[in-house]
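Then we have chain A:
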Amino acid sequence: MTLESKIPVGTVSDKWTQYKSSVPLVNPSNKRQLEIIVVGTGLAGASAAATLAEMGYKVKAFCFQDSPRRAHSIAAQGGINAAKNYQNDGDSVHRLFYDTIKGGDYRAREANVHRLAECSTSIIDQCVAQGVPFAREYGGTLSNRSFGGTQVQRTFYAAGQTGQQLLLGAYSGLERQVGLGNVKMYARHEMVEVVKIDGKARGIIARDLVSGKLERHFGHAVLLCTGGYGNVFYLSTNAMGSNVTAAWKAHKAGAYFGNPCFTQIHPTCIPVSGHYQSKLTLMSESLRNDGRIWVPTKQNDERHPNDIPEDERDYYLERRYPAFGNLVPRDIASRAAKERCDAGYGVGQSKMAVYLDFKYNMTQRYGRTEASKLNIANPDDETLIRLGKEVVKEKYGNLFDMYKQITDEDPYETPMRIYPAVHYTMGGLWVDYDLMTTVPGMYALGEANFSDHGANRLGASALMQGLADGYFVIPITIGNYLNKEIHTKPISTDHEAFVAAENAANERIKHLIGIQGTRSVESYHRELGLIMWNKCGMARSEKGLKEAIAEIQALRADFYKNVRIPGSINEFNPELDKAGRVADFLELGELMCVDALDRNESCGGHFREEFQTEEGEALRDDENYMYVSAWESKGDSWELHKEELKYENIKIQQRSYK
Partner candidate 1 sequence: MSKLMKLNLKVWRQKNTQSAGNFEEYKVDASPDMSFLEMFDVLNEQLIETGKEPVAFDHDCREGICGMCSMVIDGRPHGPKQGVTTCQLHMRSFNDGDTITVEPWRANGFPVIKDLTVNRSAFDRIIASGGFVSTNAGNAVDANSILVPKEIADEAFEAATCIGCGACVSACKNASAMLFVGAKVTQLSMLPQGKPERQSRVVAMVNQMDAEGFGACTNTGACAAECPKQIPLSVIATLNREYISAKMNGK
Partner candidate 2 sequence: MKLFSFLFTSSIGRKVLMAVTGLSLVAFLLVHCGINACIFFNDGGETFNAAAEFMAHNWLIRSAEVGLFAGLLIHIIQGLALTFNNQTKRKEKYGANAGNANSKWYSRSMGILGSLLLIFLVMHLKHFWVVSRFTDAIQETAGSTLFDEMIIVFTDPIPVIIYVIGCLSLAYHLLHGFQSAFQSMGINHPAYSPIIKSVGTAFSIIVPLVFAAMPIAMHLGWIK
């Protein structure tokens, strides 16, 4: 099968407009006859389910959490980008498009990214209309801040809880449709199998996690909005339940997996404190607006950070990347932190941390401004700290509180200790311009697809993509498929394909619980995570990746021999749910290494030690690797398909933030 990305013809800035005005539509009475399944209720899923229901489609939405409001989009802190140019600082759709392509290290599809930038402005309007309480200025207009990889202020935010507010907005729209009877909501349900009839996705098998029973659900189309797979690393900033299962089942059913090795390591997370650690907590990128990152200039410096004088501090990001300073993109900031720690300059007990210090901006920037507002001439240090602290508190109060709660250290007094952690996966199911996977009728939205962020996502762009896909893209593009389905009557779930899919899922679950070995699911997950982090994490090498593949295969074999799942199938059994997810991670991990091994270059979040410049920067190979890897599942192995990337509007260059 050849990959058809179905990118409309025309200049990049007109493609979406032309597409919208020429795509076939489904008339309102036909919409009422068409059923759509939406799996996942994060930003992409909730917004898609709500919008499709508003348009008249019959929607069934599924989430594994106890309520659609809890999807992990809720944890996004910093903000959402939009090319509104409210700050009059020269922003435009084109600039957002350009920044995103460049930020993604030239591995994203131009047409998709341009569409994303175009939709960005409508998202803000839509969210405000829903009652999302974005931060505002005293005059009543919306407030903006900066994020990494950009030189304009285009990030809209609601304190450090932007994802929460946006998700609750989408959730309220979804619940409205539930109340109106247009969406049937299935919480505590997990998709465990895709149902294909005549090559098209026609439904899913879902497991009711409370009763353990398998259910068959028909849909004219299936939308996977199931988020990313960062939990393959065990420790990540993802929620405990975040998983790849739905996407993986789709992959096994024929959907190609795009760029699986592109993972984003977020530079500012709270470091690991012990072996019992179950997850890592992010400290928003927005903190890099006001926090300066440094390590001591001496190796193994044991002094308290406040005792280290200014001239013995190495503000390495400001030193290496003077143009962007502390606001370089995430992949660059993460690698720089790793470089310093590996070279022996790390701080804290584990020596695997760097400082994020607010003192300078708190006192010199905010303290002085406030003092001058109060007409205090020559304020002393104490006054500056007191005044600056108030400003910092208003901007980042909840993050500082969270940091203190976790580490028992007060970041107002002592610099934060931070270290990179797995955060986001740019890779995902391969989709065309319509967001359709290689299985007709099956779509992937949001983080679950691969499309918009290339090899590295810029901060505050994930929320933008999830909502753009759900509110503005899929409602249009799905018509391109469903207009041909208006004659398809709902297929009975007694159809043999449903029976077969249910049997397959049933067999798999029975097999898992029947192993009754000695090791807990958690222990396998932890071991897999360690392999992935060490060999397919921030730095990868051919040798390491090959080792990792062998280790994962061995671990997977052991899992199917020795895992112990307590309890039974037909009851609420979180251990069994977890086992199914870990089983899929054990396969995905291998594919990620295979993909990383194939990509003999460094780009964005993918850093191969063999491919770097003399200064240690990523060395891209545009001649040989300017493609999207789309992997087709062949049972125990994979076949690579390549989608060549064409840059017609952006001049490709070495990414530089110096």
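Regarding candidate selection, all candidates are chains of the complex that A comes from, given by their letters.
By our rule, contacts are C-beta pairs under 8 Å (C-beta built on N, C-alpha and C of every residue); 3 or more make two chains touch, one makes a residue touch a chain; residues count from 1.
Owing to the predicted nature of the structure, the values given are computational and were not obtained by experimental measurement.
Between chain A and the candidates 1 or 2, touch in this complex occurs only with 1. Chain A makes touch with candidate 1 in their complex at residues 47, 50-51, 54, 65-70, 72, 74-75, 84, 86, 122, 124-142, 158-159, 161, 164-165, 168, 171-173, 175-176, 178-179, 185, 187, 210, 237, 239-241, 273-274, 276-279, 281-282, 401-402, 405-406, 408, 471-472, 475, 520, 522-523, 564, 566-567, 571-575.
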